[in-house]
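To start, the structure under review is shown below, and the notes come after it.
Yeah, one chain of the complex is gone here, protein chain that is, but the others are all in their spots.
Moving on to chain A:
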Amino acid sequence: LFQGVRQAQWLTKTKLVEGLPPSVLSIIDNPAHRLEEHEERVKQAISHARLWDTVEPAPKREHYCPVLFEDLIHICRLMSMKYPSLTKRMLSRNYKIAATWERESILLQVRGLNGILMNSMAPIPPVASKEEILATEAHVLETFYPISPTIDLQEVNVYRELNDTGFRDGYPYSHPHTLFFLESANVRTDRFRPEQLRAKMLMFAFGNALAKAKVLYGSDPKVLEQPIVVQSIGTDGQLFQFMVFQLNTTDLVSSDGIKNLVWVDSDQNLYEKAQCIPEVKKRVVTKPAGIYGFQPDTFKKFLALYLHGTV
């Protein structure tokens, strides 16, 4: 998307809030969760993904990005020792989403394979209070006249307006919890830039929430009693973007009224540099191999988003 998150906001009628919502921050700050113990394991996970995983000296991004993601999810899943309700989650890869909506007489839709989704049996409780939702009424969506908001979207003839969560009815893990996006192309130009990645995350989170809302409450546009919350995390192996999206209304035709909300925490580095081969200047090792600049806060946020909804 050209304008990045601003364009996505207009298309999904959303208000942006910087930083993560208070319920997630309270999980991070809660000392009872003891997130510090996992630092050692996270460092091992990063070293494994970036340094030790292949026979070659330095694995490529296509290889280490998914491996890092799998290792971090493995560490998060092992937390179900402490919180038994975490077992009620299921990952699904290669699933397809379809959602359609109208936005000021333009028909938009989100379709296709997106990322890896984590489903849970129980929905995440709404993050924003009622007052905040009502306050969004006053917020005006920013437009970027004269550029039309649909400028770089692909125009396609559709014959079926499809709304599909990707799963059949009766699926026990019916609530989408978190979406994961891995930018793992080797060449930098094939990867999304952080701004575009955030926009992609927003669009797909919105698509998932909308499809779920249409399944739960029907296709009529209305303001939702129980807002639906979907989280998403995007990474390229080093930089992490966190997002919590709350769908308050499916009435998207007009630009007034209650808006949806999104909390974004962008560009969190998990580590500064991963040195695969020791740097040697004039026959003296200046930088031995290892991980430099590890920041534990990023993993704490990852874990907090994972635990959100069950704690």
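The criterion applied here is as follows: a contact is a pair of C-beta atoms (placed from the backbone, for glycine too) under 8 Å apart; a residue touches a chain by one contact, two chains touch by 3 or more; residues count from 1.
Everything that follows uses one rule, which is that contacts and distances are computed from a predicted model.
Per the UniProt record, the chain missing from the shown structure is "RT30 protein", taken from the list "RT30 protein", "Tubulin delta chain", "Presenilin" or "Glycosylphosphatidylinositol anchor biosynthesis protein 11". Listed residues A:Ser26, A:Asn94, A:Asn186 or A:Gln295: the one in touch with the omitted chain is A:Asn94.
What chain A contributes to its contact with the hidden chain is residues 41, 44-45, 47-48, 51-55, 66-67, 70-71, 74, 77-78, 80-81, 86-87, 90-96, 164, 166-168, 170-173.
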